[in-house]
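All protein chains of the complex are present and in place, except for one that has been dropped.
Which chain is which? They are A, B, C and D, in the order written, and residues in each are numbered from 1.
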Amino acid sequence: MHNSGEKNGVLLEVEEIHSYYGDSHVLQGCSLRVGQECVAVLGRNGMGKTTLLRSIIGLNPPRMGRIIWKGQDIVGKKPFEIAQLGIGYVPQGRRLFPSLSVEEHLNLTYRRTGRPDEWTPARVFELFPELAERRRLSGARLSGGEQQMLAIGRALVTNPELILLDEPSEGLSPVAVERVIATCRELRKNRIAILLVEQNIHVAHDLADRVYIMVNGNTVYESSAAEFLDNPELRYKYLGV
Amino acid sequence: MMTGPDQKLALSIQSVSKSFGGVQAVRSVSLDVPVGERRALIGPNGAGKTTLFNVVTGELPADGGRIELFGVDITHKSVQERAKMGLARTYQISQLFLHLTVEQNLFLAASANRNMEFHLLRPWRRYRAEQEWVFQVAEQVGLTDYLHAVVSELSHGLQRQLELGMAMAMRPRLLMLDEPAAGLSPTERTTLISLIRNLPREITLLLIEHNMEIVLDLADRITVMNRGTVLAEGTPAEIRANEEVQRVYLGSSYA
Amino acid sequence: MLKKAFAVVSVLTVLSLLLMSCAPAATPAPAATEAPTPAPVGEIKIGIISAFTGVFSAFGEMQRSGYLLALEQYNYTVAGKKIKIIEEDDQLNYELAITKAKKLIEQDKVDILTGLVSGDEGLTVQEYMKDKPIPLIPMYSAPEDMTMRKFTFNTLRPTWTGAQPMDPFGYWLAKEKGFKKVYMIGEDYSYPYNQAGGFKRGFCRGGGEEVTTVWHPVPMDDYSSIIAAIPLDKGYDAVIYNGAGSDAVSFVKQYLDLGMHKKIPLHGQSNTFERPDVFSMPEEVAEIQAWSPHLVADDLNTPEWNKFKEAYVKRWNKPPSAAAEFAYVCMIMILRGIEKMNGDVSDKKALVEAMASVDLSDAPRGPVKLDQYHNAIENVYIRVTAKLPDGLGNKGVVTIKNVSQFGPYNPDVYMKQPPDDKNYPPDKCSEMPAEMLKVEKDYEFVPFGQ
Amino acid sequence: MDARIIILILNGLTQAALFFLLGSGLTLAFGLMRIINLSHGAFYLLGGYIGYTVMKLTGNWGLALLAGALSITILGFLFERTLLARVRGQDLPETLLTVALSMVIADFCLAIWGGHSLALNVPKALNPSITIFGITYPGFRYLLMLASVVVAVGLWLLLYKTKLGAAVRAGVDDRETASALGVNIDVMYTIVFLISAFLVGIAGVLGGTYLQLSPGSDTTILTYALVVIILGGQGSLLGAVVGALILGQIASFGSAYAAEYWMFLVFAPLAIVLAVRPQGLFGRTV
Partner (left out) sequence: MNLDKLTRLAKPILLAIGAILLIALPFYGSQYTITTFVRIIYFGFLAVSVGFLLGQGGMISLTQTAFFGMTGYAIGLLGYERGIPFPWPDLIGIGIVLIAATLVGLVSLRTYGLTFLMITLAFGQVCWAFATQNTTLLHGWSGFRGIRPFVLFGIDFRNSANFYWMSLVLFALGLYILWRIVHSPFGLALNGIRENPRRMRALGYPVYWIRFVAFLIAALYAGIGGILAVYYSGLIAPPTIHLSRAIWALLVVILGGSSYFWGPVVGTFVAIWLEVLISQYTQRYLLFVGLIFVIVVLFSPQGILGIIESVLRKRHLWITGWLKARTALVASGSDKAEERPGKEVMKKG
């Protein structure tokens, strides 16, 4: 299971990228690979996990290194171009648009592919019936769990091959976290790869095929999820828990 | 290690809540920190720790509840008033004056509560007492060699030290540290932890930290937060033994 | 850092672009005006300050066409001396005008200073020049006090004052047309005050009863509120708009838009219907037959005018305007004065006297001579808006000959009156000082062209 | 009511119509791009002048309107793509670039059209005197008010009923996230800038028809537009409507009853609004 990436061909390859946030050197030669699988990046706060996702989607382009998406270097492309190449992004803290309704969120980012199994706003509403009930409501007036579903839904309708999930469980009730996990499983069934940044180890445990550990802007450890998460020593060493 | 219950409280939070949009970040949290205690606030991301900090310092207004600082109700006091009462904090992301020197940064913090901001004509360098205090603080946080360096040219570790120094320079009675060691290299972290450990004991410390090592090393007592509420409170040993904490914080309940 | 550097670079580039764009674009420094270096011995320097840019730049340009024509006719040489002109743009900013005047006099050490478009510009520079011997010749600047109550010997103005054409106009309206009450809406500044003053004196002398004056600030965009407030039931014979330039264009347009011309006729002050502003007004302006007085009429047909017009059109490929003719006459006076001195301009007092006595009976607009206060005595034409072969313009109706800045009044009595302002002379003729209006010999009206 | 008062109110509405055309585009661009286009006044002047020249050449007022609006749109496009896009995200250089452009345009206009006052004369057919309840008022002014209402409704539909509008609003809310979700925010910038330029081009021709055009109109107009968006709130369409209405009535009644002080009267609502809501009446805190 953990080498499914190799089996299915590599989708995304991050090679030794160096990114800065203002003047501080956040990513210092970070590398990872994502195939047709769910990969979790774990690490303590401030290690650069969010910056990694921002670098991939182009919001914080790396100053050095390469990011290869399906054989193409996407460093230097603008965020919307990268998104249109098939990478969906669910930012930390959801970041919905307060002046858009639920429906407008989905219509805005919906990208037609013509495939029969494509994600349409209607299909998202099927997946999240509670959103359908609130389709006219402003995104800011949803509960935390609903917001997270909408954030995932709006990434989903771009019909991505890979979704970047930044701390989807943050601040959610256990029920909502369960919902997020179930949703991600659903995505995997639809052959959407997932790159997950998490602090909540059990979410990673439930979802990830492989894990990377980030320390100080660098991926210092890589293994199958089970191998890492079931080893308390490793967990203590890298995550302090 | 534990402070006696008869001692006065540095900070008393009584059922404080705060929500953003549809998300309730802090739900009716109550928390008492006696004078002189070193308290750590831990919990998973999004547990509401930083929001609670912002509510306590006054940067965010509380939706409800009551906050007392050294026995005075500060719920409706401004950030400035709270600062003048001896409340100082550091930020998760350094909030420094990037184009000023370390000395200037420290001086600004040192003179903050001295009502000097409208002294118009005397050069700040001539305020001897403040100057000496700045040197003292610089020494405490290991920045003596960098007094004249411009902050934006300092390394991240030194900036975190300065962040701590800024709070120290305010001569706080209650010092709130928001992930002081975030993003530091192991050596830098060691330096910073020892700096914090060597802070005068009379300063009450409230600390947000993820790193258990640091927490166990520094804290007298630990409060665990999860999803905006207080989950548990106790000595480090108690917290370590608490299964619920284990479950939530380590996320093993779903295993 | 790089980002910041780029930011600052772009800011500075922008600001410098901005500075460059402030540079006078309408006045490329012509090779002809640049004296060859090194300067030849015995060169005479004429400093010119005008509004080559800014809101009055149209006048500045017209002036420039006028004086350059005169200089070119003399080939920049008088009595064997090379004439060098130094042009300075004051953007109609009086503070800049004074700075430029200081520069021309203290630094360039010019022998003669001329130019000046607006009244305030003129008064400002005259104030600075009053204890200096250098002759000052304002080309379009018209405050009467420059050659009257604040007369300084070195000021010569072969052009006009604000009241000069308006006094005969008011007199004519009351006397010949039988107007009793008029409603005058004016721009709120010194030049229209002077125009109103002249008008009121003439109107009352001719038998009028009242000139109700209403003032509006300059500039203003929408006049419809003011136009809507014109009382139609108070028996006014006409509305007179006492304003010029963009204000006149807006006012007249909106007056016609609101259909007021059907209810009460509209006339103007000297500059209201002047070219080229009249070109921007609706064609109906020709139909409403609005009167206004000036020193030039667009259908003048004298040999002097035709000769000037021909030369001007040949040189600039556009018809001349009053401002251009004024500048031309001023420069001719200067050059003839220098000629009279045989090119020796070291004695400034003598130079002023020489210029004051220059014969300008061949001036294009009609004979011009200076009075004892160095202001022109000349013809005033009352004109009517009309469609002329070369576009909208003003056709002469009546000529009044030899009008001085004092009108028909006794100069001593005139000068004892306070200067015209928005409240003086009074609106009601009955309140006008009687001794003021006493004249020995009043104007005669000669049909235009005779 | 007194006929004069009604005429004053109508005047205020006419001016408000013009102010709205000026302010709405500017406020949208500011909301999305976080820059103030200080060349807005110069765009107005140039649009009006181009309309004037086309009118002179063809005698067709409709064509003049089209030419004025389109040429400013093209100019806006070139400016946005070639210059503004280079300093994107640095609000001060962006803003100062617009100052520079405004000066260049103003100077260019002076060189081409000179310093005299020019005005377009509207064909009689478009400007009948309309008498309602005994009050005669130029038809063109009603037309101007109508145009402004049409634009307001059009902008509202565009913003709230189309995908493009949703994208613009998303960009105003959070341009980073919008772009990370595949919204081409650069195109949004250009589109909004073009809408703003188009509207100001129209305003130039309309203003040149009912008022006049001369050097200096640009800064006056810019000031009005700024006051409208400061009053109404940056980025708010409703704010632009309300700001324009307030300013229009102040301008109309002020110039009738306190001609010498009316500009100073503008200070009062400005100060009150800023004191109570620094973000403007309908602005959101940034």
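Throughout what follows, contacts are C-beta pairs under 8 Å (C-beta built on N, C-alpha and C of every residue); 3 or more make two chains touch, one makes a residue touch a chain.
This one's a predicted model, so the numbers in the text were calculated from it and none came from an experiment.
Undergrad: The complex has one chain that is not drawn here; which of the drawn chains does it touch?
TA: Hidden chain contacts in the full assembly come out as B, C, D.
Undergrad: Taking the entire complex into account, which one of D:58, D:162 or D:223 touches the absent chain?
TA: D:223
Undergrad: With respect to the chain omitted from the figure, which of C:120, C:209, C:353 or C:371 is a touching residue?
TA: Spelled out, the listed residue whose C-beta touches the missing chain is C:120.
Undergrad: On subunit C, what residues meet the omitted chain?
TA: On the subunit C side, contact with the omitted chain comes from 4-5, 7-9, 11-13, 15-20, 22-24, 27-29, 87-89, 91-96, 98-99, 102-103, 106-108, 119-120, 123-124, 127-128, 188-190, 215, 217-219, 422.
Undergrad: When the complex is taken as a whole, what residues of subunit B touch the one chain not shown?
TA: The missing chain touches subunit B at positions 57, 59, 79-84, 89, 91, 95-100, 104, 107-109, 111-113, 116-125, 127, 166, 170.
Undergrad: Could you list which residues of subunit D touch the chain missing from the display?
TA: Where subunit D meets the chain not shown: residues 34-36, 38, 91-92, 95, 99, 219-220, 223, 226-227, 230, 234, 259-264, 266-267, 270-271, 274-275, 278.
Definition applied: only the chains that are shown with their structure count from here on.
Undergrad: Under the touch criterion given at the top, what is the topological distance in steps from subunit A to subunit C?
TA: The fewest touching-chain steps linking subunit A to subunit C number 2.
Undergrad: Report the most central chain, judged by the distance from each chain's C-alpha mean to the global C-alpha mean.
TA: So the chain nearest the centre of the shown protein is D.
Undergrad: When the contacting C-beta pairs are counted for A-D and for C-D, which pair yields the higher total?
TA: By number of C-beta pairs in contact, C-D is the larger.
Undergrad: What's the chain with its C-alpha centre farthest out from subunit A?
TA: The most remote chain is C.
Undergrad: Counting in whole Å, what is the centre-to-centre distance of subunit C and subunit D, each centre being its mean C-alpha position?
TA: Their C-alpha centroids are separated by 36 Å.
Undergrad: Can you compute the centre-to-centre distance for subunit B and subunit D, using the mean CA position of each chain? Integer Å is fine.
TA: Result: the chain centres lie 50 Å from each other.
Undergrad: In subunit D, what residues contact two or more other chains?
TA: none
Undergrad: Quick check: what residues of subunit A touch more than one other chain, meaning two or more?
TA: In subunit A, the residues touching two or more other chains are 98.
Undergrad: If you look only at subunit A, which of its residues touch subunit D in the complex?
TA: Residues 57-59, 78-80, 83-84, 88-89, 91, 95, 97-100, 104, 107-109, 111, 154-155, 158.
Undergrad: Which of the residues in subunit D come into contact with subunit A in the complex?
TA: So the residues of subunit D in touch with subunit A come to 163, 166-167, 169-170, 172-174, 176-186.
Undergrad: Touching subunit A in the complex: which residues of subunit B?
TA: Result: residues 21-25, 44-48, 92, 98, 152, 156, 179, 182-183, 185, 210-213, 227-228, 249-255 of subunit B touch subunit A.
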